[in-house]
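Every protein chain except one is present and positioned as in the full complex.
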Amino acid sequence: MPFNALSELAVFLRGFAAERGWEQFHSPKNLAMALNVEAAELSEHFQWLTEQQSLKLDEKQREAVALEMADVLIYLVRMADRLGIDLMDAARRKVVLNTEKYPAERRP
Amino acid sequence: MPFNALSELAVFLRGFAAERGWEQFHSPKNLAMALNVEAAELSEHFQWLTEQQSLKLDEKQREAVALEMADVLIYLVRMADRLGIDLMDAARRKVVLNTEKYPAERRP
Amino acid sequence: MPFNALSELAVFLRGFAAERGWEQFHSPKNLAMALNVEAAELSEHFQWLTEQQSLKLDEKQREAVALEMADVLIYLVRMADRLGIDLMDAARRKVVLNTEKYPAERRP
Partner (left out) sequence: MPFNALSELAVFLRGFAAERGWEQFHSPKNLAMALNVEAAELSEHFQWLTEQQSLKLDEKQREAVALEMADVLIYLVRMADRLGIDLMDAARRKVVLNTEKYPAERRP
């Protein structure tokens, strides 16, 4: 099951939760907590590394980090689905705001 | 600038950081911290709500939440880009592992 | 109101919440979320600093950091009070476990 878009991942996760009777646990409040926990598990891999070391993970570390990042993405997509939020469009709106807030010194 | 895929967002963010001279700050370690901060800002919207209330946000709350979710996605995509990780493929691998770990009681 | 012990701070916070009708919001679950948010606000001060810079805060930064650390302590003490947990004794128990888990190479 390769996912070509976040919307496909959202549909998969909806089914995954439904099959396991997990919808009752998946309030946006609870999903926000779970997302925080996964973000912390991700940063745990980096807490005692220097910034330089964090750029040079070995293959085993890199795969562990990739799976933690996947957990963050999974809860983010699941939460957006529960709230009816289009994540890619929210990213577009946020990027517009950031471009206004932080003008580039010089544009290439 | 609509983004059709996470890879397009990654390319945009790479340019955004480069134009502002931010690459020096964007070590995976620092990006992991920033991702955590954004995840916490997201959950701040929900901390005093009941689970029921978290399902019924008004339009203003929903847009604020959508923009915080966008911040999480932006740092996640930026971090994956710095580490050379394919997020969508990592999600696929993680979903395979989750399906093995949590077998559905009955499949529909 | 100087606090001589965590137990005095706990009593103060209990009264503070009661006077404002906040007990209804102070479930351990919600306090855990609030504690996470404060921990993230604390780390936000450090996210773009190098480790060296984080050791040399100026007076203004140091006071801002001190007040964020106070917020973490306040929610931690409030949560312990709601759960009937003695924090200082829990720290003692944890320190015993850590000493077993991480034996010192050589003791001075």
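Per-chain residue numbering starts at 1, and chain names A, B and C are given in the order in which the chains are listed.
Convention: a contact is a pair of C-beta atoms (placed from the backbone, for glycine too) under 8 Å apart; a residue touches a chain by one contact, two chains touch by 3 or more.
Just so we're clear, the structure is a prediction, and the values are computed from it rather than from any experiment.
Take chain B: the residues that touch the chain left off the picture are 32-33, 36, 50-51. What chain A contributes to its contact with the hidden chain is residues 25, 30, 33-34, 36-37, 39-41, 43-44, 46-48. Mapped onto chain C, contacts with the missing chain fall at residues 1-6, 9, 12, 16, 19-21, 27-30, 32-33, 35-36, 39-40, 42-43, 45-46, 49-52, 54-55, 57, 62, 65-67, 69-74, 76, 79-80, 82-85, 87-99, 102, 104-108.
Following the convention adopted for this analysis, only the chains that are shown with their structure count from here on.
As a whole-number value, the distance joining the C-alpha centres of chain B and chain C reads 27 Å.
Rounded to whole angstrom, the centroid-to-centroid distance between chain A and chain B, based on C-alpha atoms, equals 3 Å. Contacts with at least two other chains are made by residues 32-33, 36, 50-51 of chain A.
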